[in-house]
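The other protein chains are all here in position, but one chain of the complex has been omitted.
Chain lettering (A, B and C) follows the sequence in which the chains are written, and residue indices restart at 1 in each chain.
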Amino acid sequence: MRKIEINVRFFGPAREWAGRDEMKLDAPTAATLGAVAGILSEKYPRLGQAVGIRLALNQAFVPLSTCVKSGDEVAIIPPVSGG
Amino acid sequence: MRKIEINVRFFGPAREWAGRDEMKLDAPTAATLGAVAGILSEKYPRLGQAVGIRLALNQAFVPLSTCVKSGDEVAIIPPVSGG
Amino acid sequence: MDKIILTRDPLDANIASTLHRYDAGAVATFAGTVRAEDACNRQLLALDYEAYEEMAIAMLTNICKRAIEQFAVLDAIIAHRLGRVKLGEASIVVAVVSAHRVEAFDACRWIVDQVKTDVPIWKKDVWSDGSTSWVDPS
Partner (left out) sequence: MDKIILTRDPLDANIASTLHRYDAGAVATFAGTVRAEDACNRQLLALDYEAYEEMAIAMLTNICKRAIEQFAVLDAIIAHRLGRVKLGEASIVVAVVSAHRVEAFDACRWIVDQVKTDVPIWKKDVWSDGSTSWVDPS
(Lines give C-alpha, C1' and ligand atoms only; values in the text may rest on other atoms or scores of the structure.)
Protein backbone atom coordinates (compact mmCIF):
# COMPACT_ATOMS: atom_id res chain seq x y z
CA MET A 1 0.00 0.00 0.00
CA ARG A 2 1.34 3.42 -0.96
CA LYS A 3 1.80 6.05 1.66
CA ILE A 4 1.83 9.80 1.85
CA GLU A 5 3.86 11.99 4.15
CA ILE A 6 2.23 14.96 5.85
CA ASN A 7 3.60 17.60 8.19
CA VAL A 8 1.95 17.81 11.59
CA ARG A 9 2.31 20.84 13.85
CA PHE A 10 1.33 21.00 17.53
CA PHE A 11 0.38 24.25 19.24
CA GLY A 12 -0.20 25.51 22.77
CA PRO A 13 -0.80 22.68 25.25
CA ALA A 14 -0.77 20.16 22.36
CA ARG A 15 2.97 20.74 22.04
CA GLU A 16 3.36 19.34 25.52
CA TRP A 17 0.87 16.50 25.05
CA ALA A 18 2.82 15.34 21.99
CA GLY A 19 6.21 16.26 23.42
CA ARG A 20 7.10 18.05 20.19
CA ASP A 21 6.38 21.05 17.97
CA GLU A 22 6.12 19.23 14.70
CA MET A 23 6.67 15.93 12.97
CA LYS A 24 6.46 14.14 9.66
CA LEU A 25 3.68 11.56 9.67
CA ASP A 26 3.12 8.69 7.28
CA ALA A 27 -0.51 8.06 6.41
CA PRO A 28 -2.31 5.83 3.94
CA THR A 29 -2.97 7.36 0.52
CA ALA A 30 -6.33 9.14 0.51
CA ALA A 31 -6.48 9.26 4.30
CA THR A 32 -9.00 11.78 5.60
CA LEU A 33 -8.23 14.49 8.14
CA GLY A 34 -10.34 12.46 10.57
CA ALA A 35 -8.13 9.42 9.98
CA VAL A 36 -5.05 11.54 10.74
CA ALA A 37 -6.73 12.62 13.99
CA GLY A 38 -7.22 8.94 14.82
CA ILE A 39 -3.57 8.07 14.14
CA LEU A 40 -2.34 10.96 16.29
CA SER A 41 -4.73 10.13 19.15
CA GLU A 42 -3.37 6.62 19.33
CA LYS A 43 0.23 7.77 19.06
CA TYR A 44 -0.21 10.43 21.79
CA PRO A 45 -2.81 9.24 24.34
CA ARG A 46 -2.84 12.58 26.21
CA LEU A 47 -3.79 14.30 22.96
CA GLY A 48 -6.51 11.69 22.43
CA GLN A 49 -8.05 12.55 25.79
CA ALA A 50 -8.07 16.33 25.31
CA VAL A 51 -11.38 18.13 24.92
CA GLY A 52 -12.21 20.64 22.20
CA ILE A 53 -9.29 20.02 19.87
CA ARG A 54 -9.69 21.14 16.25
CA LEU A 55 -7.55 20.14 13.29
CA ALA A 56 -6.58 22.66 10.63
CA LEU A 57 -5.50 21.61 7.16
CA ASN A 58 -3.14 23.99 5.40
CA GLN A 59 -4.14 26.78 7.80
CA ALA A 60 -7.88 26.46 7.41
CA PHE A 61 -10.61 24.64 9.29
CA VAL A 62 -12.13 22.06 6.94
CA PRO A 63 -14.45 19.02 7.36
CA LEU A 64 -12.83 15.95 8.91
CA SER A 65 -13.83 14.03 5.77
CA THR A 66 -11.39 16.08 3.67
CA CYS A 67 -8.62 13.94 2.09
CA VAL A 68 -5.04 14.86 2.87
CA LYS A 69 -2.20 14.58 0.38
CA SER A 70 1.57 14.47 0.56
CA GLY A 71 3.09 17.70 1.81
CA ASP A 72 -0.09 18.93 3.49
CA GLU A 73 0.21 20.71 6.82
CA VAL A 74 -2.08 19.45 9.57
CA ALA A 75 -2.17 21.54 12.75
CA ILE A 76 -3.46 20.50 16.15
CA ILE A 77 -5.45 23.43 17.56
CA PRO A 78 -6.44 23.10 21.25
CA PRO A 79 -9.06 25.59 22.54
CA VAL A 80 -7.58 29.04 21.98
CA SER A 81 -6.88 31.60 24.71
CA GLY A 82 -5.64 34.68 22.91
CA GLY A 83 -6.45 38.26 23.76
CA MET B 1 -39.33 98.04 47.05
CA ARG B 2 -35.84 96.70 47.79
CA LYS B 3 -33.84 95.10 45.02
CA ILE B 4 -31.11 92.52 44.68
CA GLU B 5 -28.32 92.34 42.13
CA ILE B 6 -27.44 89.04 40.48
CA ASN B 7 -24.79 88.08 37.92
CA VAL B 8 -26.11 86.60 34.67
CA ARG B 9 -23.88 84.68 32.26
CA PHE B 10 -24.79 83.73 28.69
CA PHE B 11 -23.26 80.72 26.95
CA GLY B 12 -23.08 79.30 23.42
CA PRO B 13 -25.74 80.72 21.12
CA ALA B 14 -27.28 82.59 24.10
CA ARG B 15 -24.26 84.91 24.06
CA GLU B 16 -25.31 86.03 20.62
CA TRP B 17 -29.01 86.23 21.44
CA ALA B 18 -28.22 88.56 24.33
CA GLY B 19 -25.36 90.30 22.55
CA ARG B 20 -23.18 89.86 25.61
CA ASP B 21 -21.29 87.30 27.78
CA GLU B 22 -22.50 88.52 31.15
CA MET B 23 -24.33 91.26 32.93
CA LYS B 24 -25.47 92.50 36.32
CA LEU B 25 -29.25 92.29 36.68
CA ASP B 26 -31.48 93.99 39.23
CA ALA B 27 -34.34 91.82 40.43
CA PRO B 28 -36.99 92.20 43.17
CA THR B 29 -36.04 90.78 46.56
CA ALA B 30 -37.10 87.12 46.81
CA ALA B 31 -37.43 86.79 43.02
CA THR B 32 -37.45 83.18 41.87
CA LEU B 33 -35.20 81.74 39.16
CA GLY B 34 -38.35 81.55 37.01
CA ALA B 35 -38.97 85.28 37.50
CA VAL B 36 -35.38 85.98 36.41
CA ALA B 37 -36.06 83.91 33.27
CA GLY B 38 -39.12 86.09 32.63
CA ILE B 39 -37.17 89.34 33.02
CA LEU B 40 -34.43 88.11 30.66
CA SER B 41 -36.95 86.87 28.06
CA GLU B 42 -38.53 90.30 27.89
CA LYS B 43 -35.21 92.06 27.78
CA TYR B 44 -33.84 89.78 25.02
CA PRO B 45 -36.71 88.65 22.76
CA ARG B 46 -34.52 86.25 20.76
CA LEU B 47 -33.63 84.52 24.03
CA GLY B 48 -37.33 84.37 24.89
CA GLN B 49 -38.07 82.53 21.66
CA ALA B 50 -35.32 79.93 21.99
CA VAL B 51 -36.29 76.30 22.61
CA GLY B 52 -34.79 74.06 25.27
CA ILE B 53 -33.02 76.69 27.38
CA ARG B 54 -32.17 75.77 30.96
CA LEU B 55 -31.14 78.10 33.76
CA ALA B 56 -28.41 77.15 36.21
CA LEU B 57 -28.13 78.81 39.61
CA ASN B 58 -24.63 78.92 41.05
CA GLN B 59 -23.52 76.18 38.64
CA ALA B 60 -26.30 73.72 39.40
CA PHE B 61 -29.66 72.96 37.85
CA VAL B 62 -32.36 73.74 40.45
CA PRO B 63 -36.16 74.16 40.34
CA LEU B 64 -37.40 77.41 38.77
CA SER B 65 -39.18 78.14 42.06
CA THR B 66 -35.83 78.56 43.86
CA CYS B 67 -35.33 82.07 45.26
CA VAL B 68 -32.27 83.98 44.12
CA LYS B 69 -30.27 86.31 46.34
CA SER B 70 -27.79 89.10 45.82
CA GLY B 71 -24.53 87.93 44.31
CA ASP B 72 -25.98 84.71 42.87
CA GLU B 73 -24.79 83.55 39.46
CA VAL B 74 -27.51 82.66 36.98
CA ALA B 75 -26.36 81.01 33.74
CA ILE B 76 -28.33 80.68 30.53
CA ILE B 77 -27.70 77.17 29.17
CA PRO B 78 -28.96 76.51 25.61
CA PRO B 79 -29.11 72.87 24.45
CA VAL B 80 -25.56 71.52 24.74
CA SER B 81 -23.49 70.15 21.85
CA GLY B 82 -20.24 68.95 23.40
CA GLY B 83 -18.29 65.83 22.48
CA MET C 1 -2.79 63.27 37.20
CA ASP C 2 -6.15 64.96 36.86
CA LYS C 3 -9.06 62.74 35.85
CA ILE C 4 -11.03 65.62 34.33
CA ILE C 5 -9.34 67.79 31.72
CA LEU C 6 -10.72 70.84 29.91
CA THR C 7 -7.98 72.29 27.78
CA ARG C 8 -7.19 74.46 24.76
CA ASP C 9 -4.21 72.21 23.94
CA PRO C 10 -4.35 69.13 21.68
CA LEU C 11 -5.61 66.06 23.53
CA ASP C 12 -3.47 63.01 24.21
CA ALA C 13 -5.19 60.03 22.55
CA ASN C 14 -3.16 57.74 24.79
CA ILE C 15 -4.57 59.30 27.92
CA ALA C 16 -5.24 55.84 29.38
CA SER C 17 -1.52 55.45 30.05
CA THR C 18 -2.01 57.81 33.00
CA LEU C 19 -4.38 55.22 34.51
CA HIS C 20 -1.77 52.47 34.64
CA ARG C 21 -2.86 49.87 37.21
CA TYR C 22 -1.79 46.29 37.79
CA ASP C 23 -5.33 45.24 38.67
CA ALA C 24 -6.61 46.30 35.24
CA GLY C 25 -7.15 43.77 32.48
CA ALA C 26 -9.02 46.03 30.06
CA VAL C 27 -8.74 49.59 28.81
CA ALA C 28 -11.44 51.06 26.56
CA THR C 29 -10.71 54.42 24.97
CA PHE C 30 -12.91 56.63 22.82
CA ALA C 31 -11.81 59.64 20.81
CA GLY C 32 -14.26 61.91 19.03
CA THR C 33 -12.58 63.66 16.11
CA VAL C 34 -13.60 66.53 13.86
CA ARG C 35 -14.96 65.00 10.68
CA ALA C 36 -14.86 66.53 7.19
CA GLU C 37 -18.22 67.88 6.05
CA ASP C 38 -19.46 69.57 2.91
CA ALA C 39 -22.53 71.79 2.79
CA CYS C 40 -23.63 74.18 0.03
CA ASN C 41 -20.22 74.42 -1.63
CA ARG C 42 -18.38 75.14 1.58
CA GLN C 43 -16.18 72.80 3.61
CA LEU C 44 -15.91 72.43 7.36
CA LEU C 45 -12.48 73.60 8.54
CA ALA C 46 -12.79 73.29 12.30
CA LEU C 47 -15.09 73.36 15.30
CA ASP C 48 -14.95 76.10 17.93
CA TYR C 49 -15.78 74.80 21.40
CA GLU C 50 -16.74 76.78 24.45
CA ALA C 51 -17.92 75.72 27.90
CA TYR C 52 -19.36 77.00 31.13
CA GLU C 53 -16.09 75.81 32.53
CA GLU C 54 -16.71 75.72 36.28
CA MET C 55 -20.02 73.88 35.85
CA ALA C 56 -18.67 71.58 33.11
CA ILE C 57 -15.82 70.46 35.37
CA ALA C 58 -18.23 69.78 38.23
CA MET C 59 -20.53 67.76 35.96
CA LEU C 60 -17.68 65.81 34.32
CA THR C 61 -16.32 64.97 37.76
CA ASN C 62 -19.75 63.69 38.76
CA ILE C 63 -20.15 61.64 35.53
CA CYS C 64 -16.74 60.05 36.16
CA LYS C 65 -17.69 59.16 39.73
CA ARG C 66 -21.07 57.71 38.74
CA ALA C 67 -19.50 55.62 35.95
CA ILE C 68 -17.00 54.10 38.39
CA GLU C 69 -19.83 53.22 40.80
CA GLN C 70 -22.49 52.05 38.33
CA PHE C 71 -20.22 49.92 36.15
CA ALA C 72 -17.82 48.84 38.91
CA VAL C 73 -14.80 49.88 36.88
CA LEU C 74 -11.43 50.77 38.38
CA ASP C 75 -10.95 54.27 37.03
CA ALA C 76 -11.94 56.67 34.28
CA ILE C 77 -10.66 59.86 32.72
CA ILE C 78 -12.44 62.46 30.59
CA ALA C 79 -10.64 65.07 28.51
CA HIS C 80 -12.49 67.68 26.44
CA ARG C 81 -10.93 70.28 24.24
CA LEU C 82 -11.97 73.96 24.09
CA GLY C 83 -11.30 76.63 21.48
CA ARG C 84 -10.60 75.83 17.83
CA VAL C 85 -10.29 72.11 16.99
CA LYS C 86 -9.17 71.41 13.44
CA LEU C 87 -10.25 68.66 11.07
CA GLY C 88 -8.95 65.28 12.25
CA GLU C 89 -8.12 66.47 15.75
CA ALA C 90 -9.81 65.02 18.83
CA SER C 91 -12.38 67.12 20.67
CA ILE C 92 -12.99 64.49 23.36
CA VAL C 93 -11.08 61.52 24.74
CA VAL C 94 -12.56 59.16 27.33
CA ALA C 95 -10.69 56.20 28.82
CA VAL C 96 -11.90 53.56 31.26
CA VAL C 97 -9.88 50.83 32.96
CA SER C 98 -11.44 47.78 34.54
CA ALA C 99 -10.74 44.18 35.41
CA HIS C 100 -12.69 42.84 32.41
CA ARG C 101 -13.63 44.16 29.00
CA VAL C 102 -17.43 44.30 29.10
CA GLU C 103 -17.60 46.92 31.87
CA ALA C 104 -14.82 48.95 30.25
CA PHE C 105 -16.76 49.19 26.97
CA ASP C 106 -20.10 49.85 28.68
CA ALA C 107 -18.76 52.55 30.99
CA CYS C 108 -16.79 54.27 28.22
CA ARG C 109 -19.84 54.43 25.99
CA TRP C 110 -22.07 55.67 28.82
CA ILE C 111 -19.63 58.45 29.70
CA VAL C 112 -19.46 59.67 26.09
CA ASP C 113 -23.27 59.67 25.88
CA GLN C 114 -23.56 61.61 29.15
CA VAL C 115 -21.01 64.21 28.10
CA LYS C 116 -22.78 64.80 24.80
CA THR C 117 -26.26 65.17 26.26
CA ASP C 118 -25.72 66.90 29.56
CA VAL C 119 -22.52 68.90 30.04
CA PRO C 120 -22.57 72.68 29.29
CA ILE C 121 -20.26 72.67 26.27
CA TRP C 122 -21.16 74.12 22.87
CA LYS C 123 -19.61 73.91 19.44
CA LYS C 124 -19.75 76.05 16.33
CA ASP C 125 -18.97 74.96 12.77
CA VAL C 126 -16.23 77.00 11.11
CA TRP C 127 -16.66 76.96 7.30
CA SER C 128 -14.25 77.58 4.44
CA ASP C 129 -16.22 80.68 3.33
CA GLY C 130 -15.51 82.33 6.67
CA SER C 131 -18.99 81.79 8.11
CA THR C 132 -19.70 80.06 11.42
CA SER C 133 -22.86 78.41 12.76
CA TRP C 134 -23.79 76.89 16.12
CA VAL C 135 -24.20 73.13 15.90
CA ASP C 136 -27.80 72.09 16.45
CA PRO C 137 -27.61 69.34 19.08
CA SER C 138 -30.91 67.73 18.07
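In the analysis below, a contact is a pair of C-beta atoms (placed from the backbone, for glycine too) under 8 Å apart; a residue touches a chain by one contact, two chains touch by 3 or more.
Bear in mind the structure is a predicted one, so any value in this text is a computation, not a measurement.
A.B. asks: List the displayed chains that the omitted chain touches in the full complex.
C.D. replies: Looking at the entire complex, the absent chain's contacts are A, C.
A.B. asks: For the chain left out of this view, which of C:4, C:28 or C:59 touches it?
C.D. replies: Hidden-chain contact among the options goes to C:28.
A.B. asks: What chain A residues would touch the chain not displayed?
C.D. replies: Looking at chain A, the ones touching the missing chain are residues 9, 11-13, 16, 56, 59-60, 75, 77-83.
A.B. asks: By the contact definition given up top, give the residues of chain C that touch the hidden chain.
C.D. replies: 13-14, 16-17, 20-36, 87-88, 90, 99, 101, 104-105, 108-109, 112
Here, only the chains that are shown with their structure count from here on.
A.B. asks: How many angstrom between the C-alpha centroids of chain C and chain B?
C.D. replies: Chain centroid spacing, chain B to chain C, equals 27 Å.
A.B. asks: Could you tell me which residues belong to chain A and also touch two or more other chains?
C.D. replies: Residue numbers touching two or more other chains: none in chain A.
A.B. asks: Check each residue of chain C and list the ones that touch at least two other chains.
C.D. replies: None at all.
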